[in-house]
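One protein chain is absent from this view; the other protein chains keep their places.
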Amino acid sequence: MMIRKTGAVPTLRLVAAVLATIAVPMLAQAPAPPTRDALVNELVVANHILANEGVLDGYGHVSVRNPADPNRYFLARAGAPALVTAADITEYDLDSQPITNAATAGYQERFIHGQIYKARPDVMAVIHCHCSEVIPFGATTVPMQPMYHMGYFIAEGVPVWDIKKAGGTDMLVRTNELARSLAQALAGKSAVLMRGHGAAVAATSLHLVVGKTYYLNLNARLQLQAMQLGGGKVTYLDPAEAKNSTQDYERSWDFWKSRLPKP
Amino acid sequence: MMIRKTGAVPTLRLVAAVLATIAVPMLAQAPAPPTRDALVNELVVANHILANEGVLDGYGHVSVRNPADPNRYFLARAGAPALVTAADITEYDLDSQPITNAATAGYQERFIHGQIYKARPDVMAVIHCHCSEVIPFGATTVPMQPMYHMGYFIAEGVPVWDIKKAGGTDMLVRTNELARSLAQALAGKSAVLMRGHGAAVAATSLHLVVGKTYYLNLNARLQLQAMQLGGGKVTYLDPAEAKNSTQDYERSWDFWKSRLPKP
Amino acid sequence: MMIRKTGAVPTLRLVAAVLATIAVPMLAQAPAPPTRDALVNELVVANHILANEGVLDGYGHVSVRNPADPNRYFLARAGAPALVTAADITEYDLDSQPITNAATAGYQERFIHGQIYKARPDVMAVIHCHCSEVIPFGATTVPMQPMYHMGYFIAEGVPVWDIKKAGGTDMLVRTNELARSLAQALAGKSAVLMRGHGAAVAATSLHLVVGKTYYLNLNARLQLQAMQLGGGKVTYLDPAEAKNSTQDYERSWDFWKSRLPKP
Partner (left out) sequence: MMIRKTGAVPTLRLVAAVLATIAVPMLAQAPAPPTRDALVNELVVANHILANEGVLDGYGHVSVRNPADPNRYFLARAGAPALVTAADITEYDLDSQPITNAATAGYQERFIHGQIYKARPDVMAVIHCHCSEVIPFGATTVPMQPMYHMGYFIAEGVPVWDIKKAGGTDMLVRTNELARSLAQALAGKSAVLMRGHGAAVAATSLHLVVGKTYYLNLNARLQLQAMQLGGGKVTYLDPAEAKNSTQDYERSWDFWKSRLPKP
């Protein structure tokens, strides 16, 4: 496994991005970034929401960048998202080497997170999923299109990354090199499909990445239905409409959190 | 944002409409309109049902006209429908300016409700949803058709309103002007689809608007399936059948209410 | 509403049919028919199962013939199936006039049950449903076919009854005359689709009618999928296979009963 050090990420963009991870009500009362504990707890909730809403099953993972140190990110150690606890959250550097919990096994594909954080200073949270509805789009040449405002970011384009062309011999992103290739395919967009595997989604906050992944998956189903209904003639959001239709998905987060099984 | 005062709504039609909001058993015992508290509580239940049955998710909203003052309506302040409590219910005038709870944020698209109440004295309850199954119909030129008696009102026609043609630059109905255009597209019908966004549904009672929205969504899925099955040859309800097939959905309401998670 | 008295149903066929309603373990220990209370309780469970498994929603109904008097059947008074209690169970004659609970409202379409019991001495239980997956088949000319052994009875043929041809002016079976026409369409089969409405299913026991309705609905979805997959070339059960593949669905009943919400 090949590991390279990157230089410091541009400071100004980062400060903006870090601020964006803080929930609006907190901002109003307390402009300071969330404490480490608060962020870890939010990440645990994100894991549980993604499992409870069927976005992740036993596999897949979600991470958040450390707002206090942009060269670090938090990710659970290897395990089913529904079962993640605060004790499982590990801090990694951007080469995806563990800073904490070093003795326990990490996700084999954690490199996806590190390389996206390296390439995208604006990104504060990343999800890798096998969410079902996008799998057919990763296996065909039909591009994803934004069906409605909830999937507005799809208008940026959702590239399909093929691990075979990046030199992979199985489907898993087990190295920084493969992950770098994936991050390059993602470029400045919100989501990239992984052929025969799933997707990676990046956003400026934890709530946003959860919302984008949920609606990426739902939009895929609606697009297939619309194509079947319209015989190919479907009106998608146009670029200007999509650009003006940003969502923070804060109410989705509240809703999904309220639906978690009682502990 | 442009706001105009409308004149008083025709009195006789309104009295009939107000009476229609009162449940049948209550009518038998007590012909008086429901108290404000009772109506607010019913609206809270409607919010919870719509979320629990998957008609609304974190977004969308449901309102009811004040039977004691037809120039007022009740709608929750901005928040996820599943989490709405009686304290969140706000009274608005028909320009969608808050009469109560003025200090808290309202739904950005509350104008949909006010303008439909203005244009339609018979309407006592309104829902705006992003319900999934109708999205493909809003993106194609295939008209919705009534598959069965539960979707009888679809025979009135379900127009598709395009915000772009009304001068919108994003997908949201943020002004009275855009909402007035939507209400004009709805005209005297039960439902109007919003291209790239969702739907608005209007009815003479809260129970009815919940039932109509639920079955609008389900009927959409069944129509797509029937078109796939029949290769385009599908027999829908004819206009007379649909007209004779009115539903009050009272048993659906009882059923859905019984399925709400225990508090 | 027109009501006619029918003659006594043939005795021998009836005795066999009555015996068939008694569960196998009870037969071994106690050849006596179930008590009225036991039968009523089973009917309540059937109502709850059908709602909980999504076969019925707020509407539709299930009945069982009185094994002690073949000219009587039990059916809940009008109400959502999920909420039915033993007190709601009403005894009807085969003209669907109430013998008990006469003061309360009955289902408008209860005539379906009475007329099927009249026409079919072998039938001991009847369901009328709006189950979603069969609606597309009622709206097209594609005949239902048995996809697998769980839907074996579909090989008998599932006719589509059109209320318009029987003189109906809305979609509901509100008279004995319309119900008689429906029973004639059903003839000796297990199920008949009702165009633009739903289905009626008949069987020799309560457990059996619940199982047949559930798998009628599921089989409909699988057939649509198979037709889409195979481009029209689908291998269904052949008549001999279907005939040899009878199911009692007793384990389904146990499973579904175990899934009911705790009271």
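Letters are used for the chains, namely A, B and C, taken in the order the chains are written, and counting of residues starts over at 1 for each.
Here is the rule we go by: a residue touches a chain if its C-beta (ideal position, glycine included) is under 8 Å from a C-beta of that chain, and two chains touch if they have at least 3 such contacts.
Please read these numbers as outputs of a predicted model, since none were measured by experiment.
Colleague: Could you run through the displayed chains and say which ones the absent chain touches?
Modeller: A, C
Colleague: Which of these touches the unseen chain: A:Leu94, A:Ile116, A:Ile135 or A:Ala179?
Modeller: Of the candidates A:Leu94, A:Ile116, A:Ile135 or A:Ala179, A:Ile135 is in touch with the missing chain.
Colleague: Touching the hidden chain in the complete assembly: which of C:Thr85, C:Gln108 or C:Gln228 does that?
Modeller: Reading the full complex, the residue touching the unseen chain is C:Gln228.
Colleague: Which of these, A:Gly151, A:Gly198 or A:Gly211, touches the one chain of the complex that we don't see?
Modeller: The missing chain is touched by A:Gly198.
Colleague: Given the full complex, what residues of subunit A touch the hidden partner chain?
Modeller: Interface residues of subunit A facing the absent chain: 51, 57-59, 78-83, 130, 132-133, 135-142, 164, 169-172, 195-198, 224, 227-228.
Colleague: On subunit C, where is the contact patch with the chain that was removed from view?
Modeller: These residues of subunit C touch the chain that is not shown: 146-150, 218, 221-222, 225-226, 228-230, 233-238, 240-241, 244-245, 249, 251-256, 258-259.
Basically, only the chains that are shown with their structure count from here on.
Colleague: So what's the Cα centroid distance for subunit A and subunit B, whole Å?
Modeller: From the centre of subunit A to the centre of subunit B is 34 Å.
Colleague: Compute the distance, rounded to whole Å, between the mean C-alpha positions of subunit A and subunit C.
Modeller: Chain centres of subunit A and subunit C, defined by C-alpha means, are spaced 49 Å apart.
Colleague: Scan subunit B for residues touching two or more other chains and write them down.
Modeller: 228
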